[in-house]
Structures are given as C-alpha cells and as structure tokens.
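A single protein chain has been removed from this complex, and every other one stays in its place.
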Amino acid sequence: MTKLENSTMERPFHREHRSTVGTFTSDNPRIVCRSVDVYYGEKHAVQNINIDVGRHQVIALIGPSGCGKSTFLRCLNRMNDTIPDCRVTGDISMDGIAINGPEVDVVPLRAQVGMVFQKPNPFPKSIFENVAYGPRIHGLASNPSDLEEIVENSLRRAGLWDEVKDRLPQPGTGLSGGQQQRLCIARTIAVNPEVILMDEPCSALDPIATAKIEQLIDELRALYTIVIVTHSMQQAARVSQRTAFFHLGHLIEVGETAQVFTNPQHQLTEEYITGRFG
Amino acid sequence: MEKSTLFLLILLGSTIAYMRTTWRARTLAETSGRKLHSLPGFYGYYTALWCALPGLLLLLLWLLGEGSLLTAGALARLPESFLDGAAPEKIQLLVNDIKSIAQGSFEGQIDPAIQMAADRFSELTQWSRILLTVLSITASLSGLLFAQTRINPDFRARNHVETVVRVVLIGCALTAIFTTVGIVLSVLIESLRFFNMVPITDFLFGLKWSPQIAMRADQAGSSGAFGVIPLLLGTLLISTVALVVAVPIGLLSAIYLSEYATPNFRAIAKPLIEILAGIPTVVYGFFAALVVAPFLRNMGAEIGLEISSESALAAGLVMGIMIIPFVSSLSDDFINAVPQSLRDGAYALGATQSETIRQVVIPAALPGIVGGILLAASRAIGETMIVVMAAGLSANLTLNPLAAVTTVTTQIVTLLVGDQEFDSPKTLAAFALGLILFILTLCLNILALRIVRKYREQYE
Partner (left out) sequence: MSDSSHQPLSRGHTHDIVMAGLAKRRSAEKRFRLFGLASIVAGLIFLLVLFVSIIGNGYSAFTYANVALDITFDQAVIDPEGHRNPGTLAAADYDTLWKASLEKLFPDVTGRQQKRALNAFMGFSADKRLKDMVIGDPSLIGTTKTVWLPVDDTIDMLIKGKLGKEEELNERHLLDQAWIKTLQDQNRIRSSFNREFFTNGDSREPEAAGIWGAVTGSALTLLITIGLSLPIGIAAAIYLEEFAPRNRWTDLIEVNINNLAAVPSIVFGLLGLAVFINFFGLPRSSPLVGGLVLTLMTLPVIIIAARSALKSVPPSVREAALGIGASPVQMVFDHVLPLAVPGIMTGAIIGTARALGESAPLLMIGMVAFIVDIPKTFTSAATVLPVQIYLWADSPERAFNERTSAAIMVLLAFLMIMNGFAVYVRRRYERRW
C-alpha cells in the first residue's frame, strides 16, 4: 500500500461488519451487559449489545442521532419502563446482580443508578427542595440537620454551592441553564448513587456552562462510575476514559478513548470521528 | 300579512333576485364581451342583500317596538280614572285583559271602557300590520331596484358583498359584548330601584331574610327583611359540601385515569364519568329529592341524627356528583400538560409512581387545578335547579350541613316564579340577588381564567 491511498482502506474492519470491534470487557466491571436488545413495538432499536462498564471511570457513548445510544443508556436504570411498548431483553447486571428482570424493584435500582437528562429538568420547587427531594423520599436523612448537610455536600460537589448558598429557598427554575443542569447533578448525587448516567447533559448549554460541567464530570469520576451519552466527539475525548461507538442500533466499536479517536479499527468509526457522516 | 309570512316572502324575493341577477350578469358578460370585475354570483349576492336587508331590518324593528307602542295606544283610550295613581301591577293586569278581549279569549264581564280600549288595540294592530307589510315590501323592492341599476361590468360587486359580510361578522362577534352589557344593565337598573326601597346596607349586612312579610303588610319594603347574609351563608355551605365531594373524587379519578389506567380502561371509564356532566340539572334535582334526601334522613334516624329532608348535605352531595366530571376533565388536562421530563427526573431519583404524582406532578399542575376548582366553585354557586328542588326555602343562619338552608338562586326562583308585580320590592329583590350572584361568579371566573391562562403559558 502506498501513502497516497485513502487511510480508511487500512482499517481491518469494513462498513458491513456488524459485531462489536475492540475490547468490550473490562476488569472488575461495575455493570455487565450481554446480548441486550431493545424493541419499540415492532422496531428493533438496539441490537445485541455486549459491553462492560468499569468502576470509577467515565465511558462515553457516541454515534449519530437515532443510533440507539440514549435508548441503551436508559436500560441501565430501567427508565425505558416508563415508555409504553418498550421491551428490553438480554442480561444486564450490576455488581453481579441482575437488574433487567421483571422481578427487580426499580426504586432501589434507580437510587443506585442516577440519571441526568438532556434538558435541565429541575422540579418546580425551591433549590433546597430540589436537592433534598431524593434523600427525603428514600429516608436518607434522620433529622433536618442531616438533610441540610446532605444538600450542602451535594451542591458543593456539583460546584454550585457558592452560587446558590444565599438563595436556597428560591425556585430552582429561576437559575440559568448551566446552573439548572448542575442543580440536577446535585439532585442526583444527593441520593448517593454508585453510577450516574448522563444523557447529553450539555446539549442545551452554552460553551462556558459546558466547560464547567465537563470539569465537574472529571472530578466526580473519583467517586462514581459515569456513563455519558454525547453528541460532541471533542467532549467524549475530553471527559472519558473509554468510548463506545453506536451506529444504527449496533455497538460498532469499544475501546480506550485515546485509541478509538487516534486509531479506530472499524471503518465506520473512522468515518464518523473524521466527520464524514453524523 | 303575518310577520312570519312576510319574513318568508322577503327571503323568497331575495333568492329570486339572486338567481335573476346572476343570470343577468352572465349574459351581460357574454353580450358586452367585457370581463366582469367579479364572478356573476357576487352580483347576485349584492342584489339579494339589497333586497333582503332593508325589509328584514324593518321587520326586526317592528318585532321589538310594536308591543309597547300598541299597549300605549290602547291605554291612551282609557278614561284617566283608570290610570291615575294605579299601581303598575294593576296596569299590567289591565293590559292583559285588553289583549285577551282583543283576541276574543276573555271570559267574564267586560267593562265598556276597557272594551273601548280593546277595540282600539285591535284597530291599531290591524293598522300596524298593514303599515308593516306596505313598508317592508316597498323597502325591499326599492333596495332591489337600486341594486339593479348598479350592475355593470366594472362594478366591484365582490368588494361590496365582502364589506357587508365583514360588517355582519363583526356584528355577530359583538353580541357577546351586548349580552354582557345587557346582563349588567338589566340587573343593575332593577337592583338600583330595589335599593331605593330597601337600603343597600340592610341588604348587604342584614341577618334576616323574609321577603314574604313585606307582601302581607303591604308596606313597601319597610317591614320585610331583605338581609342577604343567610342566603350567602346557605349558598356557601351547599357549595362547600359539593366541593368536598367533587374535588377529591374528581382529582383522584383524573390522576388514576391519566397515570395508572390502561388505555382500554380509560377509553371506557372516562366517557362514562363524563356522562355525569351531560345530565340536566333538573334530573339531579329530582334525584336529590327522590333518593338522596330520604336516604340521608333515614340513615340519620338510624344513628340518631336528625337530618332535615331539605338538608344542605343532600343538595350539596348531589351537586358534588354533578361537578365531578368538571373537576376531573379539567385536572386531566392540567396533569397531562405537566412535561414528561419532570416525571423522568423524579423516576430517575428512584421515586415511586405515587411519589412522583403527589410530590412533583400535582405541585406542578397545582395552579391549573386551583383555577379549575375555582371554576367549579363558581358553577356550584350559580347552580339553580338542584337547590330549588332539594334545598329549603327558609333562610336559616346556620353552618350545620344537616339543617335546611336556602340559597341565592333558590330565592331568585321563588321570588320570580308565579305572579309578579313588577315594582314590589319582593320582585326587585330577585334582581339584587342576581346582581350579587353575577358579581360573585364573575370575580371567581376572572380569577380562575387568569390563573388557568397563566398556567397554560408556563408549559406551552
């Protein structure tokens, strides 16, 4: 092969190849997914996903819109249960315990696996009540001062404390977009989860707010396992240790972030990260 | 000619005018070889409008003004002794007699003076009829002829017709304003006359309501008691009972239907519940009097409670049943308007469905629900038939739902049904009550509509 030839020709896996490329397993995984399929009614939205999520790392799910990455993310805390007609099959387990069966109680599961959404969705309550809501319903605070402590800790950890400490009784909907999103992160942290799922958390935010959230994600990695869906490849490259590339419901390639972005194995991954489609 | 015949005649005439002119316009276009400004049909419409409108306007004028003019003419023939110092109600009776004599349906002795007036009345009626016939037909024909002269290819028939159409549309939209003005004026004027006889302070702050006394003593207003407080209290009591029934049941039904029910269950249960809203209030009234009141009274007797058979409880309970679908369909709308993202936020924290509903969805929908409840309250306050049929007539100053109370609407009906004498404080009091009712419900409605509107904007 000569240097003039198109680099994609060098990729060992061509566009038609549809089973996952790269190391989808990880040592001492927190979440293990095997043969996961999701159907919306007749539509087969996510097909045969096998992937591990390691502890204390950020894994980014990337891919063009409609590729199934958000749908897959919502399998991890059973949010797909709220969608009528949605059916999830396959094995998903967390710390060795299956979480996908009908017998699993989603309430404690969701307390363990928190989620931050695309659009900030603070409750129409005060800032304090927004953060206190989770601990309250789960009974995590035995007295009011405990609760205040949890709220303060969570807000501090979400990097919002200094901005809102003087106006905790004001409505959460009055904050700016970026602050609202950090409030939602604080709300999630307050329940003391093990995994945090983030569904394009910065897509509704401006660049400055985005930078703050990204920095926050990096800090939170020490305490939590984070799965983040993102549209932006730069963001994936900046915040994640591992990256998984989805395309038309298939998991195409998984690997160390650096490797996926510098030396993708699959032709589709290469085309996507170089901006040829997406 | 009878007015209805005249009406049909004018319509017929304008239809013929339409068809003829349309045809004429078409031939005009062909023979002159020029392009018409508008479609031939518009020339037809133009002529038809000119033919129909003048005649119909005259007819309307007659319909509204004829009655009072004819009676005035007839009364003018009566000797002065009949009218001098006679109470208005006497005159009203006199007018009725004159009319029935003129129609030949009067039975009994006829005073020759009244007979004369009645003859005058028939005579005037005759003249009025002839005059109307001649005038309206002339008006229609001249309108027709005028329109005919203007038909030529350059005439902008469409624009003229469209202007008329727009004016008619605006006029129709203004009926809403006229209705409101009519309500305010009619209720206000009669109320002011009432307040001339009974001081407004006695009315607003009086603790006793017994309008009948004024009648018997025949001393206008001076001895009857027209204190509105017991009525307001009774209205409040019954409406409160109604809301206590309707709000929890309506709200919980709405929650169950929108959040828990399977689509099939919802498709059956929702229309069934809404049937309750379509049942006429008179049916509820009968149901209250026939089933609920006796049932409650017997139940009370079983457990040693004395429940009046006209208790506020029975009327309020049935009124509550009537309002259930009102509360539930409004709440349903507002609950569905709460964005799914808020629910997702709560679920993602591990909230159960009921926690999500109670602590996130309902608080978010609360302004709308409160607006809906205010509208329901306004409806309960203004509801008439149920309380007329199931609540009492005696104005008791009590807050005990087991006792009989009366309401504003019940009293309006009682005061106005039956023989009325239009200037007695008893009759006028009904209008003062109407004024109170109108103001009360208006305030509630405006407040509620404002809250609801604001809430809708928040999520749209």
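All chains are identified by letter, namely A and B, in their written order; residue positions are counted from 1 within each chain.
By definition in this document, contacts are C-beta pairs under 8 Å (C-beta built on N, C-alpha and C of every residue); 3 or more make two chains touch, one makes a residue touch a chain.
Quick caveat, the model's predicted, so the values are computed rather than measured.
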| item | value |
| --- | --- |
| Chains in view that touch the one left out, judged over the entire complex | A, B |
| Sole residue of B:Leu192, B:Val283, B:Ala337 or B:Val370 that reaches the chain not shown, by the stated touch rule | B:Val283 |
| Full-complex contact with the absent chain, from B:His37, B:Arg158, B:Lys208 or B:Arg456 | B:Arg158 |
| Candidate in contact with the missing chain, chosen from B:Met19, B:Leu252, B:Ala267 or B:Leu305 | B:Leu252 |
| Omitted-chain contact residue, chosen from B:Thr15, B:Gln148, B:Ser210 or B:Thr352 | B:Thr352 |
| Where the unshown chain meets chain B, residue by residue | 63-68, 71, 158, 161-162, 165-166, 168-177, 179-180, 182-183, 186-187, 189-190, 248-253, 255-257, 259-260, 269, 272-273, 275-276, 278-287, 289-291, 321, 324-325, 328, 350, 352-355, 357-358, 375, 378-379, 381-385, 388-389, 409, 412-413, 416-417, 422, 430-431, 434, 437-438, 441-442, 445-446, 449 |
| Where the unshown chain meets chain A, residue by residue | 105, 107-108, 111-112, 137-140, 146, 149-150, 153, 157, 191-192, 194, 222-223 |
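Keep in mind that, in the parts below, only the chains that are shown with their structure count from here on.
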| item | value |
| --- | --- |
| Residues on chain B engaged by chain A in the complex (per definition of touch) | 339, 341-352, 355, 359-360, 363-364 |
| Complex interface listing, chain A residues touching chain B | 77, 79, 82, 106-111, 114-115, 117, 119, 121-125, 133-134, 137-138, 184, 187-188, 191 |
